[in-house]
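Complex shown without one protein chain; remaining protein chains in place.
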Amino acid sequence: MPMPEWLRLRRAEAVPADQAAQWTKCPKCGSMIYRPDLAANAWVCPNCSHHFRMHAFDRISMLVDSDFVEIGGELLPGDPLGWTDKVPYPQKLQRDREKSKLTEGVVCGFASIGGTPVALGVMDFNFRGGTMGTVVGERITQLFESARERHLPCIVFTASGGARMEEGMLALMQMAKTTLAVRRFHDDGGYYVSVLTDPTTGGVSASFAFQADVILAEARAAIGFAGRRVIEQTIRQKLPENFQTAEFLLEKGAIDMVVERSELKGKLMRLLDYGIGAQRPANGRAALLRAIGAPPESAESRA
Amino acid sequence: MPMPEWLRLRRAEAVPADQAAQWTKCPKCGSMIYRPDLAANAWVCPNCSHHFRMHAFDRISMLVDSDFVEIGGELLPGDPLGWTDKVPYPQKLQRDREKSKLTEGVVCGFASIGGTPVALGVMDFNFRGGTMGTVVGERITQLFESARERHLPCIVFTASGGARMEEGMLALMQMAKTTLAVRRFHDDGGYYVSVLTDPTTGGVSASFAFQADVILAEARAAIGFAGRRVIEQTIRQKLPENFQTAEFLLEKGAIDMVVERSELKGKLMRLLDYGIGAQRPANGRAALLRAIGAPPESAESRA
Amino acid sequence: MNAIVEREKGLIELEQRIAALKTHAAQQPVDMTAEIRALETKYAEIQREVFGTMTPWQRVNMARHPKRPLGSDYIAALDQFDELHGDRHFRDDRAIVGGFAKLRGRRVIAIAQDKGRDTKEKVLRNFGMPSPEGYRKVIRLVQLADHLGLPVVTFVDTSGADPGIGSEERAQAEAIAQSLYELADASVPIVATVIGEGGSGGALALALADRVLMLEHAVYSVASPEGAAAILWGDAGRAEEAATRLKLTSDDLLQFGIVDEVIPEPLGGAHRDPVGVVASVLAAVDNALSALTVVAPEELRDRRYRKFRRIGAPAT
Partner (left out) sequence: MNAIVEREKGLIELEQRIAALKTHAAQQPVDMTAEIRALETKYAEIQREVFGTMTPWQRVNMARHPKRPLGSDYIAALDQFDELHGDRHFRDDRAIVGGFAKLRGRRVIAIAQDKGRDTKEKVLRNFGMPSPEGYRKVIRLVQLADHLGLPVVTFVDTSGADPGIGSEERAQAEAIAQSLYELADASVPIVATVIGEGGSGGALALALADRVLMLEHAVYSVASPEGAAAILWGDAGRAEEAATRLKLTSDDLLQFGIVDEVIPEPLGGAHRDPVGVVASVLAAVDNALSALTVVAPEELRDRRYRKFRRIGAPAT
């Protein structure tokens, strides 16, 4: 599958100074892997199939046919609280921008997957631990609003430590804002698939991650509301190994399926295909209004 | 509260031949109770407040202001399967008719409760163990259809051993039939309160009993899907004392509240009052169609 | 021991003798055509005698035959299937299998009760007896189907809903009631097929449908024959008698208007030709869907209402 040059460039890693930096140790099986091999294998350990966390643009390259038009990329975080802890918040943002080559914790846009046009959002743990601040919330909201306008299915990959503390309550409110956008998208007949990747917790898991029509999780991803450490401190005992894993959640009925990364694109193509039957979304209020020829909701309401 | 003569007559018990028959033993505390006292106390043991099972017309007398117009009373059971076990089914029906002074296992009609007009259904365990055959299903269905047409709230008291075996699959199908009627009533903005009384199990608990907007249960009533004996045989051990009681279900979150019989009418009056705000039932499909002035569903569909 | 399996023994013996004879004939220069034909004639005679007209109790045993195609066999025969798990709240109940599917090229949501074939699978699937989470999975999938405009196809095969402590604790009655409630409102076509045992409310919870199909030797009953016998005579041993009384065969139910169509099985039952039977069921479902998908949603719901409204209503 051809990948446009610019997409690859977005993630072109700096050439490491020494040869050793070309090698990475798998955190699961401990084997040393040559980084170009790892990248070629979609960041899956060839030895134990451990799924490394992926850069948003690597993920996009892996998924989309060849096109990707970013939206909301111009939105950049401010410092609404004038936050500082060890270092000022703007400085942290600057550091993360450099480290991750991203402008914020989510990349949103339009693309095709297996020929089907979709609205696609991909979170990235490399940027402030994938936390949701105002920009992540705004980009996700715009994604669902655009998907609604264009009648596109929406796919969101989540990876998040929760709401971003440095933006305080403005960050928490993004849970409400994104929820309203997802709900309106859904009520209008929209089809939404979320893919929970390692890790998906806190305010993101408790909003749009768990509001999809179909919820996938990448194999062995950590997923939950409270962090593992918080729970262990609360109950004062060690948690079982598989607790809060994708496989655990599948058994507990919380998610639809667990997918190995190598099968992800194929699975998404099939899931998108089922949604093509979605010509007659009957239970959504807006869709019903539309179906019976009633006047549409005010455009103003999309403000 | 004055009770019309005819209503009292429907339940006038034959004068027992001997004085002893005037006394009843409480199955819970064992105390001997003078039957007229028991009747005067709404069939609640004055000693331990055990709730005796009530005759449908006693229940109606206790609840309604003074009026009660029965509907569906003309519907009488046939013998669709030509059923016979120890005795032929028609003979069982005849026996139950005499014993219970009822024509079937549910009495339905219109009444006022605390001044609010309602559609009211009351099941009676005295008739074939409150089992649901075609007539019970038909009466309940007509009740919800009438309530829908007249925009009345609907209250149903359940007491049932489940679907009536002697009418085979025709009985089981009443679960589907009543469900469709309840759902249409609800979608059209109807307000439905069910009161689960001792015992409510099987096909009745698994259909309209648990489809109400608000679900009450009489104190200490046995409520469940499978019968206690079936479960004990399956798991080969004795069940805890409170298993499948109203109080157990409350703790398990299955019902809204447990009510002592003495407080029942007052509670229903309050619950009915809250429903008076129900002017704008917005999420029901039919109500929505109506609200926006779309043509109503075909009258034919009420067949 | 299953009564049908019992009756099959003589036939299997005969089958083996015919096979042996054929092998022998192929290896020897003697003409055994006549002997083979005689045995084959006898075989066909016995088969007709044993399976030609079956009593209700025999049908019950046929419906429970250990080799009968199970829910997952129908799922496996779909063009494509992507399983969706769980009720989103508590557990993934494996007694019910459901997900996106393609049936003869048509996108659907397929849901099947599955009893499990071997011991391990039976335990995993709780012998096909769904817990509340199973019915809540059904509700969720029907809502998804409704949202996407996909028809719902169900395969019914259960001795009944799970009667365990946990299921009661988590409101089994509510789960079934709400499953019915959800099917009642769906604006997409629903086709249910009773493929084996249609056990009471636990089966109906997947069968409030626009078209109800039934395999010839499946049964669909208000109560299990054993349970009915226990209640009626305090003797589960009189199940055979109860089976007759309950009118649980496909002929009975077609006559009552409870079942819309009966799908024939080969002589000897579905397990004599599982691939063929599964294919003919899927063809019948596809056929039913073709007629339903052209109906407008409101009309579909109205027809569904009228369909069940008629059952047990006074003649007019």
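Couple of notes before you dig in:
Note that the chains are named A, B and C in the order they appear, and that numbering of residues resets to 1 at the start of each chain.
Definition applied: a contact is a pair of C-beta atoms (placed from the backbone, for glycine too) under 8 Å apart; a residue touches a chain by one contact, two chains touch by 3 or more.
What you are looking at is a predicted structure, and each value in this text was computed from that prediction instead of being measured.
One chain is not depicted; across the entire complex it touches A, B, C.
When the omitted chain is restored, the residue from A:S61, A:S100 or A:T134 that touches it is A:T134.
Only one of B:Y89, B:Y191 or B:F225 touches the chain withheld from this view, namely B:Y191.
Checked against the hidden chain, the listed residues A:V182, A:V195 or A:L268 yield one contact partner: A:V182. Chain C residues in contact with the hidden partner, per the touch definition given at the top, are 88-90, 132, 136, 170-171, 174-175. Across the interface with the omitted chain, chain B contributes residues 186, 189, 191, 210, 213-214, 250-257, 267, 270-271, 273-284.
Residues 75, 80-81, 83-86, 133-135, 137-138, 141, 163-165, 167-177, 179-184, 187, 201-203, 205-211, 223-226, 230-231, 234-235, 239, 243-244, 249, 252-254, 285, 297-298, 300-301, 303 are the ones on chain A that touch the missing chain.
Here is the rule we use: only the chains that are shown with their structure count from here on.
Relative to the centroid of all protein Cα atoms, the closest per-chain Cα centroid is that of C.
Taking B-C and A-C together, the chain pair joined by more C-beta contacts is B-C.
Chain geometry summary: the mean Cα position of chain A and that of chain B are 51 Å apart.
As a whole-number value, the distance joining the C-alpha centres of chain B and chain C reads 33 Å. Taken residue by residue, chain B touches two or more other chains at 285, whereas all remaining positions touch fewer.
Looking at chain C, no residue sits in touch with two or more other chains.
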